[in-house]
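Every protein chain except one is present and positioned as in the full complex.
Order as written gives the chain letters A, B and C; numbering starts at 1 within each chain.
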Amino acid sequence: MPKADLLNQFIKTLKGFDKVVKNVKFLKGDKGNCVATVKIQEDNLNPMGGLHGGFSATLVDSISSFGLMTHEPWATPSVSVNINLTYLKGAKVGEEITIISNVLRAGKTMAYLDVELRNAADQLLVKAEHTKFKMGA
Amino acid sequence: MPKADLLNQFIKTLKGFDKVVKNVKFLKGDKGNCVATVKIQEDNLNPMGGLHGGFSATLVDSISSFGLMTHEPWATPSVSVNINLTYLKGAKVGEEITIISNVLRAGKTMAYLDVELRNAADQLLVKAEHTKFKMGA
Amino acid sequence: MPKADLLNQFIKTLKGFDKVVKNVKFLKGDKGNCVATVKIQEDNLNPMGGLHGGFSATLVDSISSFGLMTHEPWATPSVSVNINLTYLKGAKVGEEITIISNVLRAGKTMAYLDVELRNAADQLLVKAEHTKFKMGA
Partner (left out) sequence: MPKADLLNQFIKTLKGFDKVVKNVKFLKGDKGNCVATVKIQEDNLNPMGGLHGGFSATLVDSISSFGLMTHEPWATPSVSVNINLTYLKGAKVGEEITIISNVLRAGKTMAYLDVELRNAADQLLVKAEHTKFKMGA
């Protein structure tokens, strides 16, 4: 079974705060990298009616972490050390967002991910760096 | 009416993604600074049973933004430019978290906030910097 | 005259702290993006004999700022709002470093740059995000 399909099955089983990303659909996922999409819903908005920065941050954190699980030595749990989010452009309800996560480096103890949120016109909405630490390392 | 009470009334009216912070209670709030608390629930956890980094990021974004509204010239809407989150320590369900947000500087166009999440033992869980841009500036 | 050559002439005229980047040579530069190289010297090292994080930060700040000057509306001076640096890999004296700076977005008041430092084997050493504010905006 393609790893993107496995991630799509996995994401459906999630409880806790990851329920807020349950509508995300993985298109690709391998060697720690992944591409996923989600349609912005009313539940994802800020008080001004735009994409909420906390929801964007959750997409960055969760999707890059799940994608990282397709990187063989990083299938084991890891925790976030640092997430840096730069917000370049807003988005509205109904827009389709693409989340692109790439492993910059995954060593024995630390993994470094670059994550982008883009709209349907391929405009960059959020640029993020995510540093993770392997538990038990 | 004390501004913390106004913020507590305000937070109850919120829709969209801010529903995930509806249990937060403001203790203090004035001149852009605030202190608030929330008890971690099952809905706030990551797949490993700890405090979810996306929920922490949402607390940072929302609570510092609401607190900033008690800073006179910043009562108007503002958008995030950058959020940097450093995760120092985890937390479990049932723990009481304190969110402390302070304005480092609030100029005509840019506001800079320092945000801390601490546990009941006053240990630092998350350290964050939040830079906002005033819409219409 | 190609813009990279103009940048190379410009960098030779610099005083102040930019004297530490005077050996940088621009290979490309247009529309705010640029590629430059520099050979690590004894003067660029940390106490352990590796590339100094402060020198890396200076390369990120200065080279992306100079590159941005080839973006028409951003030829005017701008100041840094935020620089986020992730250090992935070290480097030694004598190594040739490539600095790649790309404009993610350059609006009326804010410009967002992504900057990478890579070694001769094209391995990522430093990943950085640089947010600038246009003076007088």
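In this section, a contact is a pair of C-beta atoms (placed from the backbone, for glycine too) under 8 Å apart; a residue touches a chain by one contact, two chains touch by 3 or more.
All of these numbers come straight from a predicted model, not from anything done at the bench.
Residue-wise, the contact with the chain that is not shown comes from A:N82, picked out of A:Q41, A:N82 or A:T98. Contact with the undisplayed chain is limited, among C:L7, C:V20 or C:L117, to C:V20. Mapped onto chain B, the footprint of the missing chain covers residues 82, 84, 86, 88-89, 104-105, 112, 114, 124, 127, 129, 131.
The set of chain C residues touching the chain not shown comprises 14-21, 42-50, 52-55, 57-62, 77, 79-87, 90.
Listed for chain A, the residues touching the missing chain in the whole complex are 81-82, 84, 109-110, 131, 133, 137.
By our rule, only the chains that are shown with their structure count from here on.
Chain centres here are Cα averages; for chain A and chain C they lie 28 Å apart.
Chain A and chain B have CA centres that are 22 Å apart. Taken residue by residue, chain C touches two or more other chains at 82, 84, 131, whereas all remaining positions touch fewer.
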